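Omission of a single protein chain aside, the complex is shown with its protein chains in their original locations.
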Amino acid sequence: MSKVAVIRKAHFNSAHRLHNPEWSEEMNKKVFGKCNNPNYHGHNYDLEVKVIGEVDPLSGYVIDMKILKDLIEDHVLQRFDHKNLNLDTEEFRNLNPTAENIVLVIWNILRSRLEDQYDLHIRLYETERNFVEYPA
Amino acid sequence: MSKVAVIRKAHFNSAHRLHNPEWSEEMNKKVFGKCNNPNYHGHNYDLEVKVIGEVDPLSGYVIDMKILKDLIEDHVLQRFDHKNLNLDTEEFRNLNPTAENIVLVIWNILRSRLEDQYDLHIRLYETERNFVEYPA
Amino acid sequence: MSKVAVIRKAHFNSAHRLHNPEWSEEMNKKVFGKCNNPNYHGHNYDLEVKVIGEVDPLSGYVIDMKILKDLIEDHVLQRFDHKNLNLDTEEFRNLNPTAENIVLVIWNILRSRLEDQYDLHIRLYETERNFVEYPA
Amino acid sequence: MSKVAVIRKAHFNSAHRLHNPEWSEEMNKKVFGKCNNPNYHGHNYDLEVKVIGEVDPLSGYVIDMKILKDLIEDHVLQRFDHKNLNLDTEEFRNLNPTAENIVLVIWNILRSRLEDQYDLHIRLYETERNFVEYPA
Amino acid sequence: MSKVAVIRKAHFNSAHRLHNPEWSEEMNKKVFGKCNNPNYHGHNYDLEVKVIGEVDPLSGYVIDMKILKDLIEDHVLQRFDHKNLNLDTEEFRNLNPTAENIVLVIWNILRSRLEDQYDLHIRLYETERNFVEYPA
Partner (left out) sequence: MSKVAVIRKAHFNSAHRLHNPEWSEEMNKKVFGKCNNPNYHGHNYDLEVKVIGEVDPLSGYVIDMKILKDLIEDHVLQRFDHKNLNLDTEEFRNLNPTAENIVLVIWNILRSRLEDQYDLHIRLYETERNFVEYPA
């Protein structure tokens, strides 16, 4: 049987700030630059969720896109959309919300809710020019 | 020698309907929702054909893009562009034209016409937010 | 007071066929080419609805985007999304669904549901390379 | 002499919150919904600055794009990029940072710094699906 | 009768150099910077041709897109695609190929070949971030 990848895109808009509380202000500014701004800044995050599995011969689907869309809506967008990642979310209260850490957090959230027969890959755009992928 | 991937994009516009004739109308509606509309709906399909091979030291090409473009034109676009996938094509008369099945059909069409030294990967966008890849 | 334009994008996927029943088959083929295919083809239509008005000093809005989004959803997408424009809609039963005619129909639908103080402009993409605007 | 429009794109990433301090919490939530989140959210704002003028016969330019780029950099991006619009900027301390108000503010900033022979139009994308223009 | 605008996109890839032969080398470098490089550089030019006219009640077309596409192909792309604008074209032998001048030249080429009942507007992208429009 043939394994096919299906990809669903989604979007969320969040405020965040990059900061390591164990570092001095000087060190934070040096490493994170403008992204360390104390009052936060924000992004339109574009998310691509790739699910790999066998094509069901009855439906012709790897996974029902409506189910995948709802999974992303209920467990990613509800948490992060129109939120301040540092202040409003449990996940980033003690974890620096870099694109790298956000993609790992989203992968873990969706992995635990996706059946084992599927492989999962996440791509996250922070801006049009900067994006991350996990697993690499 | 170095293997490089070259990718060529193409487009086709088709009508289709998702339907399993062995299922009840109720079951078809439940699984395929709006995509089961009896009179069809349609898409601008965006296709990316990736060919992997060694770079020819004389031409600097993996494959002549004009040859690849013509291959896609003659064997994919001629069959599917401005067609009703369910009614006008042999391939989907008895196969549900989900994005997953379309990407498998296109891969098979091009694989049999591409020399063995090349690897072949296909990505197909059904909408800007939904796309598939084969092999995964 | 300052007039600002606000634009909302939406999408719908439809099947259609270009055909003039008063013309011969030959004439239809000559004028509409592949778009005359009897079994239809289809498109991902991208719609931009531009509403021009004064900025409300209390809300800072020209129009609440949620109201505009719902108007498009209820009166345009519900009618045309995942439909066959020629067979499933009242508007195009006797009107050729060219991009020009679709943009005029959508403008009329929304104009009658939008308060008089607003100006309305519609842009409709049939493909990435072909689009129309009304009023011009 | 022929008037030509030249357009330069730029980007900035900001946090903001929609809120009218003269309204009740209930009213704010009703009008602004998720955008009223007390801890802010954010966007990648895409800006298009259009300058209209006569083509200089010696340079073939309406305006030197490097001068226009620097003007946007110095007076728009320096103020708003990687900032919290509500907290970090003078312009939006007492003005609700809706897309409509942001486009008016940017137009005023640039208008006062652009020579009189030029016309100025601004387009601002808040998300891929929502954008505004001034003048309309 | 309703006037509708129809827009067709096209692309061409050209080399060019910005230079005023009546200026000193120093002046040319100051005004045109990197664009003055003696051995040329190049762009993927994206062209949008907008034609405004009344919708023909028989065809539902403002203008047959195939005719418009051929007009662009025969009179713009044949001249400028895969050419050096400064060396290979009559139009820019003695005219500096800035985006402003290119858009004026293309407008004149197409205007003289388009019937009088149509209005014509051209947009030309030199890069994703820089583009021009005529008439403004």
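Lettered A, B, C, D and E in written order, each chain numbered from 1.
Keep this in mind: a contact is a pair of C-beta atoms (placed from the backbone, for glycine too) under 8 Å apart; a residue touches a chain by one contact, two chains touch by 3 or more.
All values derive from a computational prediction rather than experimental measurement.
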Visible chains in contact with the missing one: A, B, E
Chain not shown: contacting residue from E:S24, E:N39, E:N94 or E:S112: E:N39
Residues of chain A (touch criterion as defined above) contacting the omitted chain: 18, 20, 22-23, 31-33, 95-101, 103-104, 128-136
Touch list for chain B against the chain that is not drawn: 2-10, 50, 52, 55, 58-62, 64-66, 119
Absent chain, residues of chain E that touch it: 11, 13-16, 34-35, 37, 39-44, 81-84, 87-88, 127-128
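Following the convention adopted for this analysis, only the chains that are shown with their structure count from here on.
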Steps needed, at fewest, to go from chain A to chain D via touching chains: 1
Mutual neighbours - chains that touch chain C and chain E alike: D
Chain whose Cα centroid lies nearest the overall Cα centroid: C
Chain located farthest away, centre of chain C as origin (C-alpha): A
Centroid distance [mean C-alpha coordinates] between chain E and chain D, Å: 28
Cα-centroid distance, chain B relative to chain D, in whole angstrom: 41
Inter-centroid spacing, chain E versus chain B (mean Cα positions, whole Å): 34
